[in-house]
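Only a single protein chain was left out; the remaining protein chains are all shown in position.
Just so it is clear, A, B and C label the chains in written order, and each chain counts residues from 1 on its own.
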Amino acid sequence: MSNKIKKIGVLTSGGDAPGMNAAIRSVVRTCAYHNIECVGVYRGYEGLMEGDFKEMNARSVKDIINKGGTILKSARSKEFRTKEGRKLAYNHLINKGIDALVLIGGDGTFTGGMIFNEEFNFPVIGIPGTIDNDIYGTSHTLGFDTALNTVVEAVDKIRDTASSHNRLFFIEVMGRDVGHIALNVGVGSGAEEILIPEEDLGLDRLVESLRRSRQSGKSSSIVIVAEGDKIGKSVFELKDYVDENMENYDVRVSVLGHMQRGGAPSCFDRVLASRMGVKAVESLMEGKTNYMVGLLNNEIELTPLEKAIKGKSKINLELLRVSEIMAT
Amino acid sequence: MSNKIKKIGVLTSGGDAPGMNAAIRSVVRTCAYHNIECVGVYRGYEGLMEGDFKEMNARSVKDIINKGGTILKSARSKEFRTKEGRKLAYNHLINKGIDALVLIGGDGTFTGGMIFNEEFNFPVIGIPGTIDNDIYGTSHTLGFDTALNTVVEAVDKIRDTASSHNRLFFIEVMGRDVGHIALNVGVGSGAEEILIPEEDLGLDRLVESLRRSRQSGKSSSIVIVAEGDKIGKSVFELKDYVDENMENYDVRVSVLGHMQRGGAPSCFDRVLASRMGVKAVESLMEGKTNYMVGLLNNEIELTPLEKAIKGKSKINLELLRVSEIMAT
Amino acid sequence: MSNKIKKIGVLTSGGDAPGMNAAIRSVVRTCAYHNIECVGVYRGYEGLMEGDFKEMNARSVKDIINKGGTILKSARSKEFRTKEGRKLAYNHLINKGIDALVLIGGDGTFTGGMIFNEEFNFPVIGIPGTIDNDIYGTSHTLGFDTALNTVVEAVDKIRDTASSHNRLFFIEVMGRDVGHIALNVGVGSGAEEILIPEEDLGLDRLVESLRRSRQSGKSSSIVIVAEGDKIGKSVFELKDYVDENMENYDVRVSVLGHMQRGGAPSCFDRVLASRMGVKAVESLMEGKTNYMVGLLNNEIELTPLEKAIKGKSKINLELLRVSEIMAT
Partner (left out) sequence: MSNKIKKIGVLTSGGDAPGMNAAIRSVVRTCAYHNIECVGVYRGYEGLMEGDFKEMNARSVKDIINKGGTILKSARSKEFRTKEGRKLAYNHLINKGIDALVLIGGDGTFTGGMIFNEEFNFPVIGIPGTIDNDIYGTSHTLGFDTALNTVVEAVDKIRDTASSHNRLFFIEVMGRDVGHIALNVGVGSGAEEILIPEEDLGLDRLVESLRRSRQSGKSSSIVIVAEGDKIGKSVFELKDYVDENMENYDVRVSVLGHMQRGGAPSCFDRVLASRMGVKAVESLMEGKTNYMVGLLNNEIELTPLEKAIKGKSKINLELLRVSEIMAT
C-alpha cells in the first residue's frame, strides 16, 4: 500500500444508529495500526465547520464497541449546504493537517461528502450508518440489524398484552420512505399484516385480512405499520377506521418511536462496523476516494458515493409473500 | 390446617401484568400440593359468568413462570357489575363445585370480588397484579418491578439518541393516577425532571429546571412524565410549550405505551408471585376470606380487601428529593 | 406447481438451536396455506421409529416464533443408524400416510436423512439448524445469529468485571470443530485474542500478544477460546500456562456452556426460519428431494444434501485480520 495519507478525520452525521461507535473505534484503531494519525470531528459537519476536533488514539475508543449512539455526537447541518460553510470546513481541515475524511451516516451525509469532494478534491469515504437500511450498495446499513431486534422485542412484549386481552394492535415502526424494518419485523414477530411505503395494500384488503384472521381462530392480531406507509393513514386513523368498520374489535395503537434507534449494537452490527472501518481507512490509504464501503454478498465492497445516493435500496418482495403465508 | 376447601378457582382480571402467569402457576401447584382441585377461569369475570372453566393440574402450568401476559386471559366486565351477572357467576361456581376463588388483578377486580363475597358469602382472596403499584397493603404489586426494568431499558435506549444529538426528550410512562413508575424510572434512568400526578410542579419550574440543567453543562435532558401528570398537559403540549418558551432546544416526545405491560417477569416478580400464590391458597384453606395477600416489610401478609381498595398507595417522597439532588 | 404431496412430516434432531420453533411454525403454516396436511414428529428420529406423531394445523404453532428450543423436542438416535431402525421409521410414515419429511438439524441429521432417502426413495428436505454455523451451502444456520448475540452479551458482562479489576479472562465458547462463533464474538466483543480450531496460533504468540496488549496501556484483556481450539489446551490449562509464564496477571476463566444454545431467536433467525420453511415445503411440492435449503447471498437456495454434508464451511479469514487490527 502506498501511504501518502498521514492524518484521517472521522465524523458521524444524521440520525444516530447503533454500531456508529463500533465504526469510530474501527477507524481509529485501523489508523493506529497503520501509524496514521486520527482526529475525531464532533457533531458532524457542524463541528467540521467550527474546527471542533479531537486527537484520537487506540485507547480513546476503548469500551465503546457496545455502546449505542455516537461519542462524536451527530447533527444535521444547514450551513454545510452552502459553499461558504464548506469552505470553512476545508480551511479547518487544512489547518489541522487532515488528509482525508471517513463519513459515517446516511444519504444526506454522503451527499454533503460528495459535493465537498468535488469542490475541494478532498478524499472522502462513507460508511453507511442508519437503522433504515435505505442505502444502495450495501445489504445492511449499520444499526439495521440491531433495530430489528429492538423492535421485535418490543412487539413480543405488546403481544403478551394483545393475547391476554384478544386485542388488535397497530404498531408504528420507523421507515418513512422504506419498509425494511416493517417488513422484517412483521415476519419476525409473526404479524398478521404489514403496511409499508412500497405497496398500497388498500384499506379494504386490510379489513378483509383481519376478518379472515379472526375467522381462522386467531384471537389477537398485530399489524406492523411503517411510518411512511403507502395507505397514507396514521396508525391512529387506521384504528378509527377499524373501529368504525369492524365490530367487536378492541383496537389499540402503539408508536414505538425513538427507542428504536438506541441500545447496544448486535454482534452482527459490531462485526460489520469493525470490517467497514478497516476497509474505509485502507481504501483511503490506497488512494481511493468518493466511495462508500458496503456489505455485498457477505464481502465488504466499494460503491461510488454517487451510486449509493442515487441507487434505490429495494425491499425483498419474497418477504411479503412469506408474510402472507405465515399469516395463514 | 382445616381443609374444608376441596376445589379452588383462579382468574385474572383487568390489565395484564408480568407475573400473573407465575401467580397462576403458584396457585395451581399449591392446590396440587395440598390435594385440592384447581379450576382455571378464562377471561376474568366474563368467563366466570359464562362458566368458561378448565381443570388444571401441576403440569398444566409448566413453562409459564417466565411468560408475560396471562394464559387465563383477562377482560374487563360490565355485566359483572350487575346483580344478575354475579348471580350467573355464582351458579356456575356451585355447579362446578368450586368452593373458593383466587382473584388476580387490581382495584376493579377486588371491588368485584368483595361485592361478590358479600352477596353470596363466597370465599375470595385477592392477589395484587398490576404494573401501576397503586394498591394499598402491599409495597409491590405483581408486574411493577418488571415494568420498571422495561421502562428503564427503553429510556436508556432513548438517551443514546438524546446524548448523540443534544436533545430534550419528554417520555410518557404509564400511571394515570399514581406516579410510582415515573418516580422510580426517573431516578433509575437519571432523568432531569419527573412529572407525576401527585405533585403540581408547575410549568415555570420545569422551564427553570431545564435552564439550570443546561447551564450546569448538560447537553441533553430526559423528562419522565406520568400519563396522569398533575400539570395536566400531554407530552405533546409540553413539547410545544418548551418550543415556544425556550430557545435552541431540540425537543422530542416518546410515548412508551403498551410495551410497558409485557415481557418476561423479573426474578423479583416471579418470586413474589410464587409466595403470594402459596399464601392465597393456604389462607383459603384456613378459612380466611375477603383478604388480599401483599408484601409488607418483605413478609407476605393479609390485608382486608376493603382496606386494600380504599387505602391509598403513597409514593415515596424521599425519591422526589433524591431525584432533585441527582439532577445536580 | 404439481402437488402430489398430500402430507408432510417435520422433525427436529441433534442439538437444539434458537429458530427451530420458527422453522417448525413456517413448515406447518406453509402446509396449511397449500392445503397439505402436516404431522409433527417428536424427538427426531427416535420418535420417527416409534411413530410418535401429532397432527398439526396453523393454530398448533401459534406463539412459538419467539421461543427457544423446539416444541417437537430433539434427540440423538443410535438406532436410526441401523437398517432395522430406518425400516421401522419407514413403516410408521407409510402407515400414517406421510409423503415427505422436512428435517431440521445439522450434519448428523442430514446424513441420516440422506441414507433414508436412498434406501426408501422417500422425499426429504433439510433445514440447517445449529448454532455452530458449520454447514456448507448456507452462509447462516438457524440459531447462529442468536448465539452470537447471546455470547456477546455475556462477554460484555464479564468485561465489566475484567475492567473493574484489571483482569485477564479466558472465555470458552461453543465450537468443537469450527471457529465461527469464537471469531465473530471475538471481533464483536473487542477481544484481544481469539483461539479457534482452524488456526494454531501457538502459546508463544498468545503470551506475546498479551504482553503487547498490556504495554499499549490496556489494563484488562479478554481472550475468546473455541471449545475445539487448535492449541489443544482447555481454558483452565491456558490459565495455568499464563499464571506460570507471565507476572502480575490476575487470570480468570469462564466457560459459557449451554446457555449459548437457548433464548428467544433474533429477528434475523426468525425471518430466516420463516423463509427456509416456505422453501422447504414448496420444494417438496415441486418434486425436489435430498436437498438442503440455505441462505446464499441473501437468497434462499437449494444445495444437495450430500454436498451440504461433505462440503466444508469455511471461516472468514478477513475477520482474523480485522481482529488483529482491532486489538491494536
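By definition in this document, a residue touches a chain if its C-beta (ideal position, glycine included) is under 8 Å from a C-beta of that chain, and two chains touch if they have at least 3 such contacts.
Owing to the predicted nature of the structure, the values given are computational and were not obtained by experimental measurement.
J.: Using the whole complex, pick out the displayed chains that touch the missing one.
T.: Listed by label, the shown chains it touches are B, C.
J.: Of B:I65, B:V124 or B:V251, which one is in contact with the hidden chain?
T.: Only one of B:I65, B:V124 or B:V251 touches the chain omitted from view, namely B:I65.
J.: Of the residues B:D145, B:E172 or B:D229, which one touches the chain left out of the display?
T.: B:D145
J.: Mind listing the chain B residues that contact the chain we can't see here?
T.: Within chain B, the residues touching the omitted chain are 25-26, 29-30, 32-33, 58-59, 62-63, 65-66, 139, 145, 148-149, 151-153, 156, 159, 163, 184-185, 187-190, 216-218, 264, 266-268, 270-271, 274-275, 278, 297-298, 300, 316, 318-319, 321-322, 325-326, 328.
J.: Extract the touching residues of chain C with respect to the undisplayed chain.
T.: Within chain C, the residues that touch the unshown chain are 12, 15-16, 18, 67-70, 73-75, 150, 154, 156-161, 163-166, 169, 252-263.
Heads up, the rule we're going with is that only the chains that are shown with their structure count from here on.
J.: Taking all residue numbers used at the chain A/chain C interface, answer same if over half belong to both copies and different if under half do.
T.: Because over half of the interface numbers appear in both copies, chain C and chain A meet with the same residues.
J.: Of all chains present, which has the mean Cα position farthest from that of chain A?
T.: B
J.: Using Cα averages as centroids, what's the distance between chain B and chain C in whole Å?
T.: Comparing mean C-alpha positions, chain C is 39 Å from chain B.
J.: Could you tell me which residues belong to chain B and also touch two or more other chains?
T.: None at all.
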